[in-house]
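Take this structure, written in structure tokens, and hold onto it; I'll ask about it next.
With one protein chain held back, the other chains of the complex are shown just where they sit.
Letters A, B and C mark the chains in the order given here, with residues in each chain numbered from 1 onward.
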Amino acid sequence: MKKLINKVEDVITEQMEGMAAAHTNIKINLDPKYVWRSEETKKGKVAIISGGGSGHEPMHAGFVGFGMLDAACPGEVFTSPTPDQMYECAKKVENGGGVLFLVKNYTGDVMNFEMAAEMLNGEGIKTQNILIDDDVAVKDSLYTAGRRGVGTTVIMEKIVGAAAEAGYNLEQCAALAEKVNSRGRSMGMALTSCIVPAAGKPNFDIAEDEIEIGVGIHGEPGRKRIPHTTADEITSILVDAIFDDKDYSRLLREWDFNTNGWEEKEMVSKAFASGDKMIALVNGLGSTPLSELYCVYRKLDEICKTKNVELSRNLVGSYITALDMQGCSITLVRADEEILKFWDATVNTPALHWA
Amino acid sequence: MKKLINKVEDVITEQMEGMAAAHTNIKINLDPKYVWRSEETKKGKVAIISGGGSGHEPMHAGFVGFGMLDAACPGEVFTSPTPDQMYECAKKVENGGGVLFLVKNYTGDVMNFEMAAEMLNGEGIKTQNILIDDDVAVKDSLYTAGRRGVGTTVIMEKIVGAAAEAGYNLEQCAALAEKVNSRGRSMGMALTSCIVPAAGKPNFDIAEDEIEIGVGIHGEPGRKRIPHTTADEITSILVDAIFDDKDYSRLLREWDFNTNGWEEKEMVSKAFASGDKMIALVNGLGSTPLSELYCVYRKLDEICKTKNVELSRNLVGSYITALDMQGCSITLVRADEEILKFWDATVNTPALHWA
Amino acid sequence: METIKLSQLITWLEKTAKYMQENKEYLTELDSAIGDADHGFNMERGFNKVIGKIEELKQSEDAAALLKGTGMTLISSIGGASGPLYGTFFLQASMVLKGNKELTLEDLKASFENGLKGVKSRGRASLGEKTMIDVLEPVVTSLVTSTEKGLTINEALENTVNVAETGMKSTINMLATKGRASYLGERSVGHQDPGATSSYLILKALKESIN
Partner (left out) sequence: METIKLSQLITWLEKTAKYMQENKEYLTELDSAIGDADHGFNMERGFNKVIGKIEELKQSEDAAALLKGTGMTLISSIGGASGPLYGTFFLQASMVLKGNKELTLEDLKASFENGLKGVKSRGRASLGEKTMIDVLEPVVTSLVTSTEKGLTINEALENTVNVAETGMKSTINMLATKGRASYLGERSVGHQDPGATSSYLILKALKESIN
């Protein structure tokens, strides 16, 4: 394993220190670990917080700043952060508007964030958890832990962050987050595995002439392995998986402020159709040259044109990675006016900024 | 070789098509190949054009747009573009203010851009070439083709692009570009080689426990090979090379509008010293996770503090790459007020944008 | 009446930490086949944290405080799926104990029963889903039986280790429907669950600490 690191135990800390040194608009806390905005936010603004295992950089810490996250809690590499991180972090940035946790749907993340929300709600700090479960590689939720949260997370953090900045309250932010989640679908593939620093070797073996279809962002093996093929064919496979996905219904837990406990809520993602307008993310998994992502975008654009689907906005780059994995994922979020308005709103974070 | 490409011959074209599809503010021409800004520029504005071999993405095409480049000419992978590209491209974007070619100091790039400048000046289109030669890994210019142009290119394109936008004329833009070049120093290292699509295998072999110090951006072997070590030590080696570099003097060719030919001009880069303020670029070579770059930035920041050198601005990310090479480079440009003003100015390109 | 002393519970934690260190690579290897290759690191990190607090834990007033302190430490240091689950197990196990300076088999049973309940409600998994529950639930069932039969603590723990081992191995042929392994569908079959394996090690450590 060759990496630009010092001791394996210090990877997360030193990366946080580097970020804080490079970006004056974020601050870090090391025990417990979280990253938050330096400038004060408007009184009453909902605190938008995310977090998850490290190794997906720039997500989430790179998205802390004006118009996006108030704070992020990094866990160990590929391991959910712990409730005390989220709890301390929320106490630090909560500003009278309550807390919205944006949580990727992995068993670990869900449970840790739920524990934190329980603690905060128990103390009278209104806290809601919204899940992201957009990975169509996971087919059903009856026989699995449900779909994983992947690329839609980036888009949700941007949009809900902008809405919070614009004065949406906790219920409105949560509803918007739900809407974005129900309109997002992603599918990924890998050319190579990644190497977790502590493990020091690839998570899975893959031959020179094979690729893995349907990987997530944790170096976990995907759904199937096929012979390596052209970028156009690979793009078609990913895009087809997204468009072939039918209406998808599942139960997701949310905090019920009346019963003061968790309630299951049905969430339906309608299949994509002709005439839809999309925000598209062509995402590199860490070691994919930008030029190759543009080659994928080119084909995605071509396919969408034949489907009469408009790519209204896009991001092409490495935004939600799996350490040094070679590969890519495609995310499409069906947009509407509200979504586009908040997508276009000013954002100023280390990894995303525009005005 | 596993890459997200179709046919090796189509790599550059398809990447350009993908960029054009993703970014409405740039346009592409395929024969000959160049990328240029969609919106018209102010009459009389100097046209800032760069170009070079492909494989260094997002440079240069990713820097085309308001406040930076007017156009970029991509060559084959790691191969300078040809004079007809630059010539046609310059004719397309020249808007009465003349043309400034920003050229990385490689034999091929220098000669091709010189031929283009000769053709344009021959037609009465005022054209100047400014070289970037900032790579301290190349020790002298007497026994070599001179220092290579690396990271300072990104910073120069930003600064000179902003100056042109602000109304600097050709002479002023050229003088500013020279100033930035004379104040920039870079040093890079690689953990792995890269794979050129047409070659299909690594440019050089390197063992699991070795790293290459002083590589450029073309997968060429560097100056020396040492055992792999910590990020802190690697950073120290790179930073020391930059700070240990003494006053550096060399002759660079510029177009003389009086004699209508090339003249050699002495250019001196003064050694860096305590009290200097810097724009810092910690650059990934293509396959380096952002988290590792922050680990490098952390140490760079620490060392600079002990040297009483201020990192006034920074960029951390993959901005000038060597395809899928794992490794990084550090660039420092000694700033002054003029440089910082133009660094901070609004820029809106696919890869760099702020307001 | 035969009981488990606080000092023996401390030994249990120390032995567990030792097992997690020794089996770090093994557990991670299991997790790399059907998960994300971190279970060994997670468990080692968590129990190392417990060991780091062992002097403090030794000062615990009673078994409830000891188990609660352990649970809180695991929760705030493991993360992932196993952190909240093991944390909850110890936390909930502590809840039914009040001022006990030592545990009878009855206490242990009640405590584990409540721990398991916590794990199941936190993780919403049940028997047969290829998780740590395939070890923890048979263990609780066995403790219930042993209590009813009036077995000694040693006999009872002997039984728990046996059912824990059987439970652990039973996960090999299961299709995962909870946790990360569930993403693999059919491909999860044929691999032993890492969390079930760490649960087995915890039970083994318990038995060996009391013997």
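As a working rule, a contact is a pair of C-beta atoms (placed from the backbone, for glycine too) under 8 Å apart; a residue touches a chain by one contact, two chains touch by 3 or more.
Being a predicted model, the structure only gives us computed values, none of them experimental.
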In the intact complex, which of the presented chains make contact with the chain not displayed?
B
Touch with the omitted chain, as defined above, among B:V196, B:L300 or B:V333
B:V196
Option touching the unshown chain, where B:Q15, B:T79, B:N283 or B:S329 are the choices
B:T79
Looking at the whole complex, which of B:M1, B:M115 or B:L340 touches the chain that is not displayed?
B:M115
Looking at the whole complex, which of B:Y34, B:F66 or B:Y106 touches the chain that is not displayed?
B:Y106
Can you name the residues of subunit B that touch the chain not displayed here?
32, 53, 75-85, 106-108, 111-112, 114-115, 137-139, 143-145, 148, 196, 198-199, 203-204, 216, 218-221, 223
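Heads up, the rule we're going with is that only the chains that are shown with their structure count from here on.
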Of all the chains, which has the CA centre nearest the overall CA centre?
A
At what distance in angstrom does the C-alpha mean of subunit B lie from that of subunit A?
32
Distance-wise, how many Å sit between the C-alpha centres of subunit B and subunit C, to the nearest whole number?
56
